[in-house]
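As you look at this complex, bear in mind that one protein chain is not there, while each of the others sits in place.
Order of writing sets the chain letters: A, B, C and D. Residues in each chain are counted from 1.
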Amino acid sequence: MDPILYNKIISVGVYGSAIGLILIGLYAVLVKKHLTKIVIGLSIIDAGVHLLFIAVGFIKGGTAPIFSEKGIELVNQGTAMVDPVPQALVLTAIVIGFGVTAVALSLVIRLYRHHHTARIDHIKSLKW
Amino acid sequence: MVISPVHYIALPLLAAFLMPLLAKVNRELVRIIPGVVLTYLLFVSVVLMQRVTETGQPIIETLAGWQAPWGINLVFSQFTGFLVSLMVFMATLIWIFSYRFKKVDNEPALKYYILFMMLVTGSVGVVLTGDIFNMFVFMEITAIASYSLTSFYRDRDGAEAGFKYLLIGSLASTFMLLAILLLYTQVGTLNMAMIAERMHTVPVGMKVTILILFLTGLGIEAEMFPLNGWAPDAYSQAPSPVGATFAALVVKAGVYSLIRVIFTLFDIQGAYQYLIIMGIITLIIAEFAAMKQTNLKRMLAYSSIGQMGFVLIAFGIGTKEAVFGALFLMFNHAIIKSLLFMSGSFFVYNSTSKDIKGLSGIGKKFPYMGFLFSIGAFAIVGLPPFSGFWSKLYILIAAADESMLALVAIILLVSIVEIVYYFRVVAKLYFGKPTDKEVVHKPTFGGYFSMTVLAVVILLVGFYPDIITGFIHRAADTLLDKGAYISNVLSVGH
Amino acid sequence: MIFNIIFFSLLAIIILAAAIYAVVQKDLLYAVIATGVISLVLSIYFFIMQAPDVALTEAAIGIALTTIIFVITIRNTSRREDEIPVNKEPDREEETK
Amino acid sequence: MKRAFILLLLVVVGWVLADTFSQINFGESRMGDIKQQETVGAYYLNNTVEKLSVANVVTAIVVNYRGFDTLGEVTVLFLAASGLASILYRRKKRGEHDVMILKNSSQLLQTGAKLIFPAILVLGAYVFIHGHLTPGGGFQGGAIIASGFLLMFMAYKDYHVSHNVLTWVESVAGILFVSVGIWGLISGATFLENVLGTGTLNDLISGGVIPLIYIAVGFKVAAELTGVLETLLNFKTEK
Partner (left out) sequence: MNNIVLIILILLAGGVLSFLLNQIKPLLSGVTAFVATVAAAVLFFTGTGTADNFDFVLGGMHLSMGINGYSWIFGALILGFSSLVLLYSISYMKGRDRLGYFYLNFMLSIMAMMGIIFSRDFISLFIFWEIMTWSSFLIVVYQGLSEGRVGIKYMIFSAVGGYSMLLAIVFMKAQMGTVLISDLVSHFSGFAIQQQTMVGILLLITFGVKAAVMPLHVWAPRAYSDSPMSYTSVFSGLLSKMGIFGMGIVLISVFANSSTFGTNTFYISNVLAWLGAITGVMATFYAVIQTDAKKLLAYSSIGQLGYIVMGLAVGTKLSVMAALFLAVVHTIFKGTLFLVVGAVERQTGTTDMTKLGALIRKMPWTFLAALISIIALAGIPPLAGFVGKWMFYESLIVSDHYFLVIMAFLSSTAAFLYCYRFLFGIFLGQEEKEFENVKEAPATMVIPMVLMAALLFVFGVFPGLLFDPIAKGMEVLGMGTVDWSMTVLSNGWGDHVDTMSIISAIGTIFILAFIYLALWNRKRTRYVTTKDIHTSGEIPTENENLTYAVDFYKPFERAIEPVMKRTMDFYYNHLGEGLESFFNFLRRFYTGNGQTYALYVIVFLVILILFSKQIFL
């Protein structure tokens, strides 16, 4: 198979699913009324962005950026290593995303307690 | 241990991690520790500002032993130093104000002070850091602390405001992450100086896309229209000291990041016009919306948004004088809006409702508070001889120098609207028919103290602006000197 | 190569399907489990893209912890998205100060 | 109508994203010569082994090169836990106890949990202790440990982790992290600088302060995540 075509298909698959996740998540955030659903949407967006990070850092045929005995051996053979920086960034981003999700969910619980509903279009006592 | 910019981050963090333990020793320590830390940081600011002013060179601190492009660094230049010092100063006063502000349980008090201190640290970190991803991290610290503090009272509206803030804030961080990612793929580094240096190699289309993502993400933090839906809610529902913190620190950090991105990172001229346009729209809509508010804190929030629009306009003009005016306005806004939030909070606290109507005649019970509030109101609408006048004057002169007289006219027209709603409150405070409610909550001594300090600063700067203009002039020069920023940061260790 | 293509497209299909399912499903519990599936596929993605550290993090945080806090939230609020709101006025003012 | 409008918007966003990322070729190295300039990623790959003796470059970045980020990240978690606790705080009535919202589960789960729990803890500890050698590290290990506690929460209705202990672990670990940073400052170097000898590659005790920090992070993350779970689980809404 033509490696260029192959690469294209794979890239469409990876980028496509990442961008797809972002869009689906945005859709949930913009359309769905339930607070929990919106938070789910946010975490789906996050997932898409994280996938983009890793996809951008990926190098075809590269190995994980770990210099264990095997890793050194592979590097000596001329194998590239994938870019470690996006991975480090995603590590941070995942944890931050978790923190935000936790706070969001606690707010959802609070809101449900006060409003007895979790529909965002019913929760607008602050306006104008 | 030499005093260095990293103290701004390390010590509050250390204190924050210590505080849960200290809470077990003595409950009061929880409330005192942040003040001690902030006071120390004020001292640090004074020392560092002195050093920076003497040498004229920024202090670039490398972290973890890795010099500029490889590791993260903190840049304490005359520009960032000015903002940081302002932030720490304001934070100290706000701490004094919020000390025993309201009676809360011990457990929430602990959380409150931790979150408050982290809010300060996050904002300071955003300004200090020289690394774009690190800026994102600090922004998230600020954001999470803000979300939690917005709903600190756990009431119905607080939770609502917090959730809205969180929703929009999450989108902001998403866009910012995407922008950082794209930037990284293009220039292969996260250090802002190096990004700026390599920016010319990025294809134009990509550059604009990245800029748009940044502008959207950071515009949310900077309360730019139409991304500022969260702001009035958050300001009005957060505890008043936190509202003051938002106005004095958090927004400043947002505007700073926006300005840093546009002025230093990118070299797109259209961005300046964009700032002017968005600034005008933000200013107009916010001031008009403020006009019809019935809730005092909401009114202050809209006014705050409007002022940020004004700041953006000034930055958008982009000349040295305009940037100077913008920084001056940021300084003024921090001080004045904090004063308004602080004094306003006592009125709201003591009135029957949160409405402006409920404030009728309350100035008679709190004559001193009323006096302070009036000073704040006069200053923020830019009446001489208060400090707000000078910043407005400088910005207008800068705009006129660029022969943007229509812009000046718009700003002045909007200022009239501002005058109307502020003076309505002042008139109501003093001369409305008083309600019969007893005075329940006297301000604490700390409250009096911090508000008095702010009022004194307003008057001092108003009567003699030159005590502060020197710093601001140098800060403006530093911000505009992009080449010096790049060479200073990248030359460390080479 | 063909195997790779199939594998990648399968992953893409699963993750997108799970995402769509999570968004359209009215029963939030299922939706949450679908987000767990997203995280699972995501960590597989990370793993095959030579990011084991991230895969591990995503597995631990995304699959286990995020899902469980969602579940707890749903237990505390309402399970169905189209739930008819309880006919109760919202609380008037703050409950605790 | 509104939905169609939103879909239209999303199409535009998606189109722009797709257009942008189509310019970033998948699977290509961007580290070598981005316009003849070395990227930080390449620098890290080339220098980590030599300068830090750490096998896992991601760990090296997370803990050392960009250790400041990690400090911020830990703070974010800490704040999330604090914020969560503050938002869900409830003044307890006299004599009121925490009630878990989960029901007692089956005998099978209980026994299994009891058996697996120590293994999970050990695994988590292993992951963060070997963070600089193998994939994994403080976050992963912490999260694994927290999921172990989650298992116990699910299995036993009355299972509580003492708040005191969590607080202590959390605080001490955090203080340790910052102190390591300040240690660098005090010893005349920079904040968070690797002031210890780096040892030899692929030794357990190598990489200077990196394992130390990762252990602190591991404990801290574990304690915080467990705390979050505990807070959430103990918050019961009256139905």
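In the analysis below, contacts are C-beta pairs under 8 Å (C-beta built on N, C-alpha and C of every residue); 3 or more make two chains touch, one makes a residue touch a chain.
Not measured: the values here are computed from a predicted model.
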Chains in view touching the one left out: A, B, D
Chain not shown: contacting residue from B:His7, B:Lys428 or B:Arg474: B:Lys428
Touch with the omitted chain, as defined above, among B:Phe347, B:Phe378, B:Phe471 or B:Tyr485: B:Phe378
Per the touch definition above, residue among A:Asn7, A:Ser68 or A:Ser125 touching the missing chain: A:Ser125
Contacts of subunit D with the absent chain, listed as residue ranges: 6, 9-10, 12-13, 16
Subunit B residues touching the omitted chain (full complex): 160, 163-164, 167-168, 171-172, 175, 204, 208-209, 211-213, 215-216, 219-220, 226-227, 229-230, 232, 268, 270-271, 273-274, 285, 288-289, 291-292, 367, 374, 378, 383-385, 389-390, 393-394, 396-397, 399-401, 403, 405, 408-409, 412-413, 415-417, 419-420, 423-424, 427-428, 430-433, 464-466, 469
Residues of subunit A (touch criterion as defined above) contacting the omitted chain: 26, 29-30, 33, 38, 120-121, 123-128
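Keep this in mind: only the chains that are shown with their structure count from here on.
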Centre-to-centre distance between subunit D and subunit A (centres being mean Cα positions), rounded to whole Å: 16
Whole-Å gap between the CA centroids of subunit B and subunit C: 35
Contacts with 2+ other chains: residues of subunit D: 17, 24, 30-31, 39-41, 44, 56, 58, 66, 69, 72-73, 76, 79-80, 83-84, 87, 91, 135, 139, 228, 232, 235, 237
Contacts with two or more other chains, residues of subunit A listed in rising order: 10, 14, 16, 20, 22, 27, 35, 52, 55-59, 62, 64-66, 81, 85-87, 91-92, 94-96, 98-100, 102-103, 105, 107-110, 112-115, 123, 125
Complex contacts: residues of subunit C adjacent to subunit D: 51-57, 60-61, 64-65, 68-69, 72-73, 75-77, 96
In the complex with subunit C, residue positions of subunit D that touch it: 56, 58-59, 90-91, 101-102, 127, 135-137, 139-140, 143-144, 146-147, 150, 225, 228-229, 232-233, 235-237
Sites on subunit B touched by subunit A in the complex: 133, 137, 140, 143-144, 147-148, 151, 154-157, 159-164, 166-167, 169-171, 173-174, 177-178, 180-181, 184-185, 190, 232-233, 236-237, 289, 292-293
